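A short worksheet on the structure shown next.
A protein chain is absent from this complex, but the other protein chains hold their places.
Every chain is named by a letter (A and B) in the order it is written, and numbering of its residues begins at 1.
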Amino acid sequence: MPASRSRDPYRLLPTDAESRSIALDLYERVADRPIISPHGHVPARLLDDNLPFRDPADLFVSTDHYVTRLLHASGVPLELLGVGGQTADPLNAWKALASNWHIFAGTASGYWLAEELSMFFGVDDDLDDQNAEQVYHTIAARLQEPDFLPRKLFSDFGLEVLATTDDPLDDLSHHARLRRSGLSGRVIPTFRPDAYLDPCAPLFLTKVEKLLAASGSPSTFPGYLSALEERRAYFIEHGAVSTDHGVLEPLTMDLAPGDAERIFQAVLTQTADANEQRQFRAHMLFQMARMSVFDGLVMTIHAGVLRNHSSATLERFGPDTGHDIPVHTTFTEGLRPMLESFGLEKNLHIVLFTVDETAYSRELAPLAGFYPSVYVGAPWWFLDAPDAIGRYRSAVTETAGLYRTSGFIDDTRAFLSIPARHDAARRADAAFLARMVREGRMSVRTAGRVADDLVDAIPKQVFKL
Amino acid sequence: MPASRSRDPYRLLPTDAESRSIALDLYERVADRPIISPHGHVPARLLDDNLPFRDPADLFVSTDHYVTRLLHASGVPLELLGVGGQTADPLNAWKALASNWHIFAGTASGYWLAEELSMFFGVDDDLDDQNAEQVYHTIAARLQEPDFLPRKLFSDFGLEVLATTDDPLDDLSHHARLRRSGLSGRVIPTFRPDAYLDPCAPLFLTKVEKLLAASGSPSTFPGYLSALEERRAYFIEHGAVSTDHGVLEPLTMDLAPGDAERIFQAVLTQTADANEQRQFRAHMLFQMARMSVFDGLVMTIHAGVLRNHSSATLERFGPDTGHDIPVHTTFTEGLRPMLESFGLEKNLHIVLFTVDETAYSRELAPLAGFYPSVYVGAPWWFLDAPDAIGRYRSAVTETAGLYRTSGFIDDTRAFLSIPARHDAARRADAAFLARMVREGRMSVRTAGRVADDLVDAIPKQVFKL
Partner (left out) sequence: MPASRSRDPYRLLPTDAESRSIALDLYERVADRPIISPHGHVPARLLDDNLPFRDPADLFVSTDHYVTRLLHASGVPLELLGVGGQTADPLNAWKALASNWHIFAGTASGYWLAEELSMFFGVDDDLDDQNAEQVYHTIAARLQEPDFLPRKLFSDFGLEVLATTDDPLDDLSHHARLRRSGLSGRVIPTFRPDAYLDPCAPLFLTKVEKLLAASGSPSTFPGYLSALEERRAYFIEHGAVSTDHGVLEPLTMDLAPGDAERIFQAVLTQTADANEQRQFRAHMLFQMARMSVFDGLVMTIHAGVLRNHSSATLERFGPDTGHDIPVHTTFTEGLRPMLESFGLEKNLHIVLFTVDETAYSRELAPLAGFYPSVYVGAPWWFLDAPDAIGRYRSAVTETAGLYRTSGFIDDTRAFLSIPARHDAARRADAAFLARMVREGRMSVRTAGRVADDLVDAIPKQVFKL
């Protein structure tokens, strides 16, 4: 990493002098440890192709919906930012970011951007109208340098494991090539079958048909389950350790085989009503747990986000353009059928993610504090920021401790932000642990062990790495 | 302002020495800036009449339901406090406050009262049985002095804008007179049509009929809408910049014209069932947004309070007597029809207020972080207190920054509390920004800009002032 970073060495650490010195010690012991990224959205292709990044706007603006959403809210049209493949002048998009730099003050995105500008490009000042163009060219020039290619960065970042997220029918050829490429760490796929489990997902029928065709299974419910099992096995062969489930409602149901068959046929013929569609989704999540008990894939459940709130924006710019909005989410009753059947299974790991913070102390910590299969996922999406991480640790730890949590997960599409995100999480956890020490609730020795485990032993155990 | 205030200059600032010195600098740059109060409940008549305040009990106890509610909870009968126009001995009411001073320890009300006693009357001690009578007479004497009249105070407070809240059929004559009075700042009306939009509101039918009669519109749904539009125009002529909507449930629906007409006739003939009443409310909120796109009035939505929880108290003492209780509130799905239709409109500003804090990080920050029309309202009612403001900033900022929030809103009937409330908010925001600086998350320069903007540029932009 370039040594140009001149930011406050105590950033994100506690404000009082005594605690921050404890925190700095804890942070420093893990600051340079390898990065384990067991869940995220960097495409394997980025590393397989290993091409230079296009331009500063493409890298930091157009493809980062955390950034474009707040610019959009502030009146910058998405088309000017090049969102959803719209053609836009990259310097203009960059200038829109620079002149609106103040709206990111205090945000997670603003923090990561500042870190990246400093870390990679030696830019330590706030962006503004004056320096926008000069900084743009500084970055643009650096992007063309031969040591600024994805695979070199992968190694510079100290990435030990990077998980991608993939369609069940993906052939995983990028992963296969990467495995043979001599890359300094592992790039592993994640089985994400949402579009195959939710009758309301776009292209559901097409996907089901393709999956059945690919496996040669009959169009029966058992046939469909075995087609899914086959693909899971294929993913496991290619290094996958987990499945990912993005659901609006974390609901599970154990349907009788006859009911499951009947509802499966109804969704295939598009005659299922809303209740049957819901039952189907809930039963498929149940089936995923059953398969995990068998094949050992860790389940991650990301619940409670209403996708594509603005239909007009979806139509024009596509999905993942900044208007997925969380909803009130509860787990205790919805997950019960799954946990009644499989919750005590040694081979099952379920990592629960929420964007409704209220579930932390109320449901997730109590569930993970009893079921050997349940872990509380790291703060997710809107919540993977310093204050939110502090609230998470405060809400979860007193009931479930630190060993029933997943370790940090960056969940990002923005490859370049990975070191900044993990660094921020390590700082935030050091801040929490230092407070525990300062408050006489944890010995320094134990805090050190926990700090180490949070970046290594814990994610490896939770994700079976 | 009298110079007698001897309270801790660091009050509400961070506890550690380093952060509080940063915070004091930030606070001091805005401490004496003019006050913009874009939403509140001071009657225009108070300023138009410009009469001396009656007595200390009337000023600080009887008319402040924050105060009477907690005294009532502690066993003091509301009649003894002169609530709801009951005759009560003011000295007795005052003594009830003084002897119960400890129950206000740590409350927002207690803080504001202490500020006001110090700021206006040089009283810096805790009240108690011993000093009650003497303090009463000190205040009573001051209230009769010629420089303690509402308009003089308005100018002393540095009020640049004060918005009132008014019935759509109000003739706004007080506002008109005040505009011609040479007052040092603007007093502007706010269009609050709750009683005209909710078939269950007291006097709904009477009010609808009066409104139709006043505008000469026919008793059809389009006629009713145009009668409302006329009154909005009248308010705009008199300086209004916003409408206010107090709803139990923030629900919107876009009904087909035929359905709207049918339901309107049903509510007029009192044959609408509960579901139709709910549809009517939801469609009227939708219509308010449509009108705002057209006429530019900012919508403020105050959601989630069940009014008049205690019927016996309502019957005896009237509304606004301290037993309005919040309920669980969600926005993401209920507001969607409105945002689908109008959320991307440049001319629309919607400020969302909640007394369910869980919506901050889960729904309000994500919505305001995408829709150009949506702002997160300042902490409201039970939440406009120092700790609650800190939780609000912590919950909202990391997702939506500070520029998608509304700036402070005092929402008060208690004219004399306005400086204390704004001062407390400025201190609480300085505390938050200082922490951002101390944690290396914001430059001092940016923090200073944000501090300035929060009391000026931001409320002016959000409320189109």
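Definition applied: contacts are C-beta pairs under 8 Å (C-beta built on N, C-alpha and C of every residue); 3 or more make two chains touch, one makes a residue touch a chain.
This one's a predicted model, so the numbers in the text were calculated from it and none came from an experiment.
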item: Contact residue for the chain not shown (choose from B:47, B:70 or B:367); value: B:70
item: Touching residue (missing chain; options B:116, B:356, B:411 or B:429); value: B:356
item: Missing-partner contacts on chain B, residue numbers; value: 7-8, 10-13, 15-17, 69-70, 72-75, 101-108, 110-111, 126, 306, 309-313, 322-328, 355-358, 382-383, 385-388, 391
item: Those residues of chain A which, in the complete complex, touch the missing chain; value: 14-16, 18-19, 328, 330, 332-333, 336, 339-340, 343-344, 346, 358, 361-363, 365-372, 374, 394-395, 397-404, 435-436, 438-443, 445-447, 449-450, 453
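Operating definition for what follows: only the chains that are shown with their structure count from here on.
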item: Computed distance of Cα centres, chain B from chain A, in Å; value: 39
